[in-house]
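Only one protein chain is missing; all other protein chains are in place.
In this document, chain identifiers A and B correspond to the written order of the chains, with residue numbering beginning at 1 in each.
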Amino acid sequence: MLRNTNMRWRLPLVCFLWEIAMIVLFGVFVRYDITADPHWADHMKKNNITSNIENDFYFRYPSFQDVHVMIFVGFGFLMTFLQRYGFGSVGFNFLLAAFGIQWALLMQGWFHAFDTGKITIGVQSLINADFCVGSVCIAFGAVLGKVSPVQLMIMTLFQVTLFAVNEWILLNKLHVNDAGGSMTIHTFGAYFGLTVTWILNRPNLKQRNDKEGSVYHSDLFSMIGTLYLWMYWPSFNSAISDHGDAQLRAAINTYCSLASCVLTTVAISSVVNKKGKLEMVHIQNATLAGGVAVGTAAEMMLSPYGSLIVGFICGIVSTLGFTYLSPILSSKLKLHDTCGIHNLHAMPGLIGGIVGAVTAACATEGVYTAEGLKKMFRFENEYASRTPSIQGGYQAAGICVSLAFGLVGGTVVGFILKLPFWGDPEDENCFDDVVYWELPHEEDEDNGHTFNQYVTHLPEELKHPEKNPA
Amino acid sequence: MLRNTNMRWRLPLVCFLWEIAMIVLFGVFVRYDITADPHWADHMKKNNITSNIENDFYFRYPSFQDVHVMIFVGFGFLMTFLQRYGFGSVGFNFLLAAFGIQWALLMQGWFHAFDTGKITIGVQSLINADFCVGSVCIAFGAVLGKVSPVQLMIMTLFQVTLFAVNEWILLNKLHVNDAGGSMTIHTFGAYFGLTVTWILNRPNLKQRNDKEGSVYHSDLFSMIGTLYLWMYWPSFNSAISDHGDAQLRAAINTYCSLASCVLTTVAISSVVNKKGKLEMVHIQNATLAGGVAVGTAAEMMLSPYGSLIVGFICGIVSTLGFTYLSPILSSKLKLHDTCGIHNLHAMPGLIGGIVGAVTAACATEGVYTAEGLKKMFRFENEYASRTPSIQGGYQAAGICVSLAFGLVGGTVVGFILKLPFWGDPEDENCFDDVVYWELPHEEDEDNGHTFNQYVTHLPEELKHPEKNPA
Partner (left out) sequence: MLRNTNMRWRLPLVCFLWEIAMIVLFGVFVRYDITADPHWADHMKKNNITSNIENDFYFRYPSFQDVHVMIFVGFGFLMTFLQRYGFGSVGFNFLLAAFGIQWALLMQGWFHAFDTGKITIGVQSLINADFCVGSVCIAFGAVLGKVSPVQLMIMTLFQVTLFAVNEWILLNKLHVNDAGGSMTIHTFGAYFGLTVTWILNRPNLKQRNDKEGSVYHSDLFSMIGTLYLWMYWPSFNSAISDHGDAQLRAAINTYCSLASCVLTTVAISSVVNKKGKLEMVHIQNATLAGGVAVGTAAEMMLSPYGSLIVGFICGIVSTLGFTYLSPILSSKLKLHDTCGIHNLHAMPGLIGGIVGAVTAACATEGVYTAEGLKKMFRFENEYASRTPSIQGGYQAAGICVSLAFGLVGGTVVGFILKLPFWGDPEDENCFDDVVYWELPHEEDEDNGHTFNQYVTHLPEELKHPEKNPA
């Protein structure tokens, strides 16, 4: 029996119901915070703020827009490398992110900004919502081409929820730092996605599907995604750091780590190929691992050369992962990871968590100043007695919690998505836009009819040569 | 008789003459405003401004650059969906916008910043010029593929002029708010373009031209335009709002409306298709309607859930428009609208005007604070006695004025463009870059010669099978 992949009622129902739920919940809970409210003028007077430029908008909006581009163009186009799944890559990423940011505003609001019965949102809320959705985009990379849009909407609903809980535990209970989200975004997102795709296991997809490859132009489209992720990653890692030196430091560290990562990626890509040729998949992905791996430590005093070392290592690890580990995971563990997120997000995310823990543990008042150390790690109130080495321990605990959330959450959600009525494609239709998209007419021709178009002018016996005795 | 589409003397003449005119007029009229003049240092001292960061540049330049990307990449690439009109879409959009911003600096300067016999320009002038050109890009969408570059230059000249007059009436005479331009940019621009294309009616283009469709890769190029418009729209709607909370509020409202709009667009796109498949044209266009429709009210206290509702409605209206209304307009009214701007700009623009009028009419001192209300609607000098409900009435009048300017202006300009010597293409050459662009050599092969290339190796009687008795 063929699965029913017709989305006609399922997808609209999900979209409508959830958007109506958003409207109701926003109506009940969501308000502007003081920086976006006309009472800002009063607030300025009360707090002796003399200029509108002190509004958080001007500290963070440019970074927000860069992050926004990373989520929608960066992740969306990075995944267009598949020759026949460009619409799905960009389009479904657009859909899940647009839903995800709304739900993230609510979930993160309830956990982090819910004092007076209302969620108040400002520019940081928008950035955090984008961050949260980033982890869903990562998980999407693992299941790319193998699930229906309804499954993606359901995955987004659950993953955003779990993200908010995990983030709350890390930031508020373990009291750790994770400015660029090595743990909360990358480790959690990647292991969540990997577990989901492992449970959705398609044993007959083992042999490489013809459509699961790139073509020349699709690889170029994908490079648009790569470059925007690479260029704006300094904004990503610095977007919610403290005003002033912390934001700039996070940007510098990320810039350095990413630059270094490109060179070792190219080196390994060349050395593992018999003819020394570069593989596009490495350039598209492994060059970004340096950004992932300074996610936690970027705002800390990692120092420029420390950042270079992190990038150096991650370029190697990630490229080797694509070359040697992914095939093993696929054949031995039956773990089919379309975009190789294990190499780009999972391993570098873990490395990033460890780098963060070590950097935190090594912090000293000499380097940070006494006040700076307190501010950096929020050693205040009940946490006033923490020392850097204890903080390092908690940071390490944060990695484990994120990993656990990813694995357990992914298992649960994986089984939900395995239910038979979500309309996922047959194995032979995976990685093909034709299942969920009305394709342009010409496309049929691309798939083999071009010749026939001309053949119509040929004499009858040549049109159907197979009927012709040779 | 074939029309002469050779641009050799007409296009250079227009470009040279108009650019020389720009130079002369700029020489006579345009100067830097105080924020871009070395006297800024004196100005700071006189006004007790203690830091250069108070220069308007730092409040608005990031938003300006986002708007700039929307005009040139956003609109330019959005229109590349046509399979053989990518050069024209991006290239002519580039040309008309580059001319339009210069002419807009002058026109808007004469109307808005012309106190001492000079036009003084600063960062807001650049943004406003881009805004003005935005309305021309919209109108270009209606006539895309059916006009010559000379016609576009002439249309730009007139439309920018009319835009400035209409904007002056709305902002200075009716004294209405329209931060994101639902009325001045979208309603005016769209109805202007629709009227022009209606008057340039090509009765024999009725049956769908083969070239008036997309191919797989052209749809992906178009998504670059869509995503940049979508992502940067919060910057667009907040770019010229008051410093501080108003700018941030405009960004938040637009972000919310756009997110909501994506979900209802997907829902309707799926439900109107028999197999539940999504149409790229909907995802490319209708997802943006939410940004258009909060153009007027974005800076007001629309509230986040209000924004979600606006986006919710516009996704539905716009997608239904593409599905049901456009075919009717085309067959009954002979209104051929290449990009469907009626669905993306005209209807959402009207909705945006209405939302703005209602939101203004509902404004209270409790919500805005007494001072905030005055500041938001500029209730000062001769307008000091206005109340929100009266303001709502004027806002509604603004919609009508913009609509009238679009219809009447479009009629006049349409008849000018109908004159027979502007070099527009034959019906069968519409939507084809070959008319105005030197195409790369390989392109000939794409158009049917690929087969012949191989056929040259075939025996003679097979090369011209039509001569061969079957």
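Structural remarks
Throughout what follows, contacts are C-beta pairs under 8 Å (C-beta built on N, C-alpha and C of every residue); 3 or more make two chains touch, one makes a residue touch a chain.
Since the structure is predicted, the reported quantities are computational estimates derived from the model, not experimental observations.
Note that of A:Lys46, A:Lys274 or A:Lys332, the residue touching the chain absent from this view is A:Lys274. Contact with the omitted chain, checked across A:His39, A:His217 or A:Lys418, is made by A:His217. Across B:Leu78, B:Met107, B:Val123 or B:Ala293, the residue that sits in touch with the chain not pictured is B:Val123.
In the full complex, subunit B touches the omitted chain through residues 6-12, 15-16, 18-20, 22-23, 26-27, 30-32, 35-42, 51-53, 55-58, 61-62, 65, 68-69, 72-73, 76-77, 80, 86-87, 90-91, 94-95, 98-99, 101-102, 105, 121-123, 126, 149, 217, 221, 224, 436-443, 446, 450-451, 454, 457-460, 462. In the full complex, subunit A touches the hidden chain at residues 53-54, 58-59, 62-63, 66, 83, 213-220, 223-224, 227-228, 230-232, 234-235, 243-245, 247-249, 251-252, 255-256, 258-260, 262-264, 266-268, 270-271, 273-280, 283, 287, 301, 303-305, 308-309, 312, 367-369, 371-373, 376, 448, 450-451, 462, 465-466, 468, 470.
The working rule: only the chains that are shown with their structure count from here on.
Superposing subunit A on subunit B by their CA atoms means rotating through 120 degrees, a value rounded to the nearest 5.
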